[in-house]
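Input: one structure, supplied below.
Just one protein chain is left out here, and the rest sit where they should.
To keep things simple, chains are lettered A and B as they appear, and every chain counts its residues starting from 1.
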Amino acid sequence: MVDPTPFPIPEAAMTIRDLTVAYQEGRVLEGVDARFAAGAMTAIVGPNGAGKSTLLKASLDLIARRTGEVRVFGAPFANMRQRVAYVPQRAAVDWDFPARAIDVVQMGLYGETGALGRLTGGLRARAADALARVGMADFAKRQIGALSGGQQQRVFLARALAQGADLYVLDEPFAGVDAATETAIVAVLHSLRAEGRSVIAVHHDLATVPAYFDRVLMLNRRVIAEGPVGTAFTQTTLAATYGTALPQKVPA
Amino acid sequence: MWASLTLQAGYNAALVSLGAAMLGLTAGAVGAFLYLRRRALVSDAMAHATLPGIGLAFLAMAATGGDGRFLPGLMLGAALTAGLGLLCVQAISARLAEDAAIGIVLSTFYGAGIVILTVVQSAGVGRPAGLEGVLLGQASAMLASDVTVIALGAAVILLALWALRRPFAMVAFDAGHATGLGLRVRLLDTALLALTLGVVLIGLQVVGLILIVALLIIPAATGRLWSNRVGIVVLIAACVGAVAGYGGAAISATAPNLPTGAVTVLLAFAVFGLSVFIAPRGLLARWHHGR
Partner (left out) sequence: MGAEFVALSLVPMLVATLAAIACALPGNFLLLRGQSLLGDAISHVVLPGIVVAFLLTGVTTTPAMLAGALAAAGLSVALIEGLRRGAGVEPGAAMGIVFTTMFAAGVVLLEQSGAAGVHLDVEHALYGNLESLIWLQADGWAALGDPAALAALPEELPRMALVTVIVAACIALSWRPLILTSFDEGFARSIGLPVRMLSAGLVALAALAAVAAFSAVGSILVIAMLVCPAAAARLLTTSVGAQVAFSLLFAALSAVIGYILAGYAPLWLGLPAAVSAAGMIAVTAGIILMLAMLGTRPKS
């Protein structure tokens, strides 16, 4: 699936300029410039330790950045929170938490309800729809700890859907999920794109990049390549990103 | 105070200071392995869980006509309830987070201990005065025979630690890998906790059960700031512990209202605090490196 119009440059959902992040052990990201096209699905690809998750977290103000400016739909992220939905890595939370699937999805409505606002019938319906859209309607009252990894990931995606955002930022949405979940998630993401919404996802499985995504950002502490999958996702850029040791066979 | 620090404040005071130094040395060495294994706070639950045992042992000894404060007897009681507390930590952490399990065991066992101490006081048997010394340490009240018990205990613990130092280090470094090599991790962990219990027991009179955890953690954390090598971490921790124990006992002997445990902990922390800044893995080095 090649972006038919690599030029002129499409409107940007998110632009990052000169982003540098350093942990105590040293710099993780160095002078990253990137722009994520609106209405497109972009994969962030790179080896372990390349700073993929860090890039997302620093862009969304979840961790401190040393330098850099991030704009979302042309404005600073702080002004645009309502239009962004973030899906963290599934492993980042304690799934033993006392909550049902629907409770987690309703957390996505916080932007509407605030701390004390009432959860109206309309809002409840929106959460139920989001859960149905990921194929989990039957599991609404199930304890999240009793769900499989794939089901938990779907609940996370449903929470993002309930936010009704225009930009979806996902950290490894396919990590450790079953094939059915992967298919379901891809279908939902593609339907979001069809609605004109934008998706950015950290992705590990190089083999599925061309099938799932329009654009790709190749990252290894710096940006190696960026653009439509057809032109930016090549043996040359892969070699430059991963060095000589490719993690798996990639379609040429 | 100078006379006390240089062992010239009398035979008994000198003996007590040396005993406290031996305790500190042992606590530092055992604590280093515990710290590297990331189990340091389990010892806090264990230490607090000694209190009901101490109270019960006192009652039992007093009821049978003996001296309620006979140290080996108190230590036996302490060991029994501390072991029970440890089992409870393990049972609870199978269902809840380990830190919650530690808090639960620590507070309920300690609560039971307080209840039993009030029974001891109201029962009016066997000279209970001074039994509260086990809370915060009362080195000045120690007898030569108590120091002998501490010295013997410390020697046994150090010998066992020496014999097991390699497997302990391997388990602390990478339990999964150690299992792969055929080491029995569970057994080794239990052994380490048993040695820790030993430290808690010989530390009861010197540092007290509330603060003994500090003598297991602070010297170890200090050693870790200075070195990446297990052997050296253990060595430094043992030295810091010995110095803190010795100084704590000596200084607390100079004033009537200075609990040995508190002084010992503050001394250990002084060394640690200094190390936080100047050690190779400390703040200054990191700050320099990060620039």
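The working rule: contacts are C-beta pairs under 8 Å (C-beta built on N, C-alpha and C of every residue); 3 or more make two chains touch, one makes a residue touch a chain.
The shown structure was predicted, so the numbers you read here are calculated from the model rather than taken from an experiment.
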item: Residue among A:27, A:100, A:190 or A:222 that touches the chain left out of view; value: A:100
item: Chain not shown: contacting residue from A:73, A:86, A:139 or A:174; value: A:86
item: Selected from B:58, B:110 or B:246 as touching the chain missing from the view; value: B:110
item: Footprint left on subunit A by the chain that the document does not show; value: 24, 57, 60-62, 78, 81, 84-88, 92-94, 97-100, 103-104, 107, 110-111, 113-116, 143, 159, 163, 169
item: Interface residues of subunit B (partner: the chain not displayed); value: 35, 38, 40-41, 44, 91-92, 94-97, 99-100, 102-104, 106-119, 122-124, 132, 135-136, 210-211, 213-214, 217-218, 220-221, 224-225, 255, 257-259, 261-263, 265-266, 269, 272, 276, 281-283, 286
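Here is the rule we use: only the chains that are shown with their structure count from here on.
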item: Centroid spacing, where centroids are CA-atom means, of subunit A and subunit B in whole angstrom; value: 49
